[in-house]
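Apart from one protein chain that is not included, each protein chain of the complex appears where it belongs.
Per-chain numbering from 1; labels A, B and C assigned in written order.
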Amino acid sequence: MRKINYPFLIFVLIILILAKFLIKNEYYLSIVIFGMFNAINASCFNILLGYTGIISLGQAAFYGIGAYFAVTVAASFGINPMPAIILASLFSALAAFIVGYPTLKLHGHYLAMATLGFGMIIYVLMNEMAFITGGPSGFLDISQFKFLGISIYGEHSFYIFVAIMFFIFTVLFEMFDKSYLSYKLKFIKESEFASKSFGINIFKTKLIVFTITAGITAFNGGVYAYYSGFISPVSFNFNYSIELLTMAIVGGLGTVSGGIIGAAVLTALPEFMASIEDYEMILYGCFLAVTIIFLPGGLTGLIKRITGKNASD
Amino acid sequence: MLQIKNVGINFGGVKALDNVSFDVPCGCITALIGPNGAGKTTLFNIITGFLKNKTGKIFFENENITNAQPYHVFAKGISRTFQNLNLISELSLKENLLLGIIGKDNPSAVKSILRLNSKYWHRVEKKIDYCMEITGISEWRDRKTDEMPYGILKYLEMARAIINEPKILLLDEPAAGLNNVEKENLMGLLSFLINKNITIFMVEHDMNFVSNLADNVICLNYGKVIANGSYADIRNNEEVIKAYLGDPDA
Amino acid sequence: MKKFTLVLIILMMSSVSYAEIRLGALFSTTGPASFLGMPEKQTLEMLVEEANKNGGINGEKIELYLYDTRGIDAEARKKFIRLVKKDRVDAVIGPTRSGSTLAIKELAGKFKMPLISCASSDRIIEPINPFVFKVAPSDMFAVRKIYSYLKDNGRKKVAIITAQNGYGDSGRTALLNEAEKMGIDIVADEKFRDNDRDMTAQLTKITEKNPDAIICWGVGPAPAIVAKNYKQLQPEAMLIMSHGVASKKFIKLAGNAAEDIILPAGRLLVAEKLPDNNRFKSMLVKYKNTYEERFDSSVSTFGGHAYDAFQIFKKAYKISVKENIEMIKAIENIKGYLGTYGEFNFSQNDHNGLDMDAFIMLKINNGDWELIN
Partner (left out) sequence: MQFIYSGITSGSIFALVALGFNIIYNTTGIINFAQGEFVMIGGMLIYTLLSIYGLPFLIAAPLALIIALFLGALFERVFIKSVRSPNEIKLITITIAASIILRGLGMVIWGRNSLSVEAYIPYKILELPAGTLTSNSLLVIIVSLITAFSLSLFFKRSSLGKAFRACYDDKVAASICGVDVSKIRMLAFGIAALLGVIAGIVTTPITYVAYTDGIMTGLKGFAAAILGGLGSFWGGVAGGLLLGIFEGFFASVFPSGYKDAFAFLIILAVLFLRPKGLFGKKKAERL
């Protein structure tokens, strides 16, 4: 319907390519890689909250399901990483469907509680089903990542893979944003009552969105597991869901660039604050509070205001 | 066209609607009147599937739509407006109209994301233009709704309700809050719609408006139908007068 | 995005200062394991300062690069790469938690970066990674010490209650594995979470099984609550804790309920009470006194890990310079180092270097530690 924002996509692409050639230090590459993982998750969260109005505090659980399912399936059945990740993504989507079926009838705080509860249950399962997951000590038996016969190992080659994945998802998010679907979701978010009376099957739409974002998050989680080479439940607890929430909000809800900018800033920020250690938490909180209080549209809104043009549409 | 049969609903012991039955005939304007709290909007909500009635049945074109989901009701060709508008303030007028149509057509999401259905979108754009024109709001098409005056929004809501070419239009107080000029225009628009063979069923308080337009008037009080007939009949009906002015004997 | 890359580029160009010896450290100084990471950090900072005052190692000053892992695997990974690639350190001490160590175990091999972990999980050194060492004794040793103590006292029916975290899980595994080998009968296997406030439900369940002893494996305040709940229910069984509570803070928290608890721990806690001819005594007392004087808080064996790790690094650095061999070979050559947890004898196949001797059995008596034989 609306025109795709090609300058934005090209800008992202240039940054990604520039980063590849300019950043030689693996430390910075690893931060960018983490930033991209976070960005995809935060964008999924953004689609849920910023577009559809579903507050999901269980996103970390889907991320974890993806990571654990991919590596355990690969380890126990000897499947290649990529098919395992796809299976994990499908499995997570199925889980989201089953969970979403009863939960998405709830609203607001009740929905927040339900998704939070789901996240907690998955967290307990990750800890307790030690015969599959390795329990709290973590899962170490992760094979080397191979894709199309090329083995991907180390920050440099993973950067290329994750950057491609990230760019594909960004393009998809942008296309989604400009399609009628994003309107449909915004209608649901703004007025369920009006959307219902104009023939939108709210529940079905929400369920589909919830399922697909869970699938993407899990796919991302699977790749993350192979990148990190070790996973343990602490990476997928409630705190991570909250981190995603803050990223999406700091970046700007309801925009494609919101999740990306929020993830980039909040992934990079703690690295610069490493020297002030004790005060890092306070500063992080203040940064968040200041963004919410003074920047209604998040950082995307700020950029829009400064440049006077639309960064995302 | 729309048949209400013995519909009843309770809200915590209060009978909001009690054994309500009437028909909305095809191709004309039917008005539902009654004092505040008579159950008019409740009835609308039952018809459109937002409330589940305890008793009775609703038929649309001889098809039972009792307790159907709102989107099913809408798909049958029943479109409505609201007392409190229910527009989406963050979006432009044009985008608000989109809501009226995508729920009906349900275009493929995948095709839409991959941008494979551009022909369809051309048709949609044309429809939007057309509806904006007949409601007279074309010049503000790209403005955001929250910066528009109430009258324009009222028309926008009308446009949103007719863009999907409904068979019947349920209007909840269409004239409320409009000035006289706007009311005149609205009457013109409704007559135009009747000519387009769209049945209109409206809740309205403005008796002048009702008298000018309605072919058929139904009066509700305390959840009961107390009168049903032409405007002239209703005006002289004692019970209606009592309901509006209060019972002098009481 | 623009700003972000700009800052990135600036950071990339600003190369780091030039110190002779660069030592990296990763401790969990915030997050749930922060009360373990903090003494480690303080100890290491104290030692580095002291070493530099005394002319560094071989006359070279040590520059310390210390980062907080927040107890998160991903954070440990990021910070480890930062130490290796940006700060270009010679070796890394830490992380505090087993999970964080495991998360960077493979990377250490890839970057050929010597890593001396302060975490206890056996999986850190099994399978062996030539670059990864640990100074914390294996849970297996503590478990064996406990079991043999129990057997000596004719107690064979044991109930375990472990924390639902990496520390508790690793202890639980050791407890279950060693039980079979040593003929101990585990009658109950319960768990608690770090932030649980009441464990009477689990303890009641345990009591119904009539065990001879209850072994609680956890760190932080939760075991103190277990001790209190144990006192409340007054079961027949004796209560045994892990070395995770080997700190005066535990006694302070549990108060009266800590009395008579038995636990395996390093000698550091009872440094003064060791006989004068004990070969560990002088070194332990010295560390303990300097630490307690400087930070005004009682020493913990976790800080001792950092102490050992630093001493081992120091020795290895000297050896590697003297004999012109790699750092890891130098560590493997360290024999007979007397550390806070016993005598370290590293070898190519043993990257921990400790044995069962690492632990001694202690009893809490009148709010203080008491050696038992």
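List of remarks:
Here, a contact is a pair of C-beta atoms (placed from the backbone, for glycine too) under 8 Å apart; a residue touches a chain by one contact, two chains touch by 3 or more.
Please read all numbers here as calculations on a predicted model, not as lab measurements.
Of the listed residues C:122, C:190, C:259 or C:326, the one in contact with the hidden chain in the full complex is C:190.
If you put the hidden chain back, the residue from A:75, A:113 or A:132 that touches it is A:113. Taking the complete complex into account, residues 29-32, 34-35, 38, 164, 189-193, 195, 197-202, 204-205, 220-221, 224-225, 228-229, 232-234, 249, 252-253, 255-256, 297 of subunit C touch the chain not shown. The chain not displayed touches subunit A at residues 49, 55, 102-103, 105-106, 108-110, 112-114, 116-118, 120-121, 124-125, 127-128, 193, 238-239, 242, 245-246, 249, 253, 278-286, 288-289, 292-294, 296.
Definition applied: only the chains that are shown with their structure count from here on.
If you draw each protein chain as a dot and join the dots that touch, you get a simple line with two loose ends. At the far end from subunit C, in terms of centres built from Cα atoms, lies B. Here the two chains linked by the largest count of contacting C-beta pairs are A-C. Each chain gets a centre from its C-alpha atoms; the one nearest the centre of all protein C-alpha atoms is A. The geometric centre of subunit A is 35 Å away from that of subunit C, both derived from CA atoms. We define each chain's centre as the mean of its Cα atoms; on that basis subunit A and subunit B are separated by 42 Å. Rounded to whole angstrom units, the spacing between the C-alpha centres of subunit B and subunit C is 72. Chain contact summary for the complex, subunit A toward subunit B: residues 1, 4, 172, 175-176, 179-181, 183-184, 186-187, 190-191, 193-202, 208. Partner subunit C is touched in their complex by these residues of subunit A: 11-12, 15, 18-19, 22-28, 30-32, 34, 127-128, 130, 135-138, 140, 154-155, 228-232, 234-235, 257, 260-261, 264-265, 268, 271-272, 274, 277-278, 280-281. Contact residues on subunit B toward subunit A in their complex (touch as defined above): 48, 50, 69-71, 74-75, 79-80, 82, 86-91, 95, 98-100, 102-104, 106-107, 109, 112-115, 121, 160, 164.
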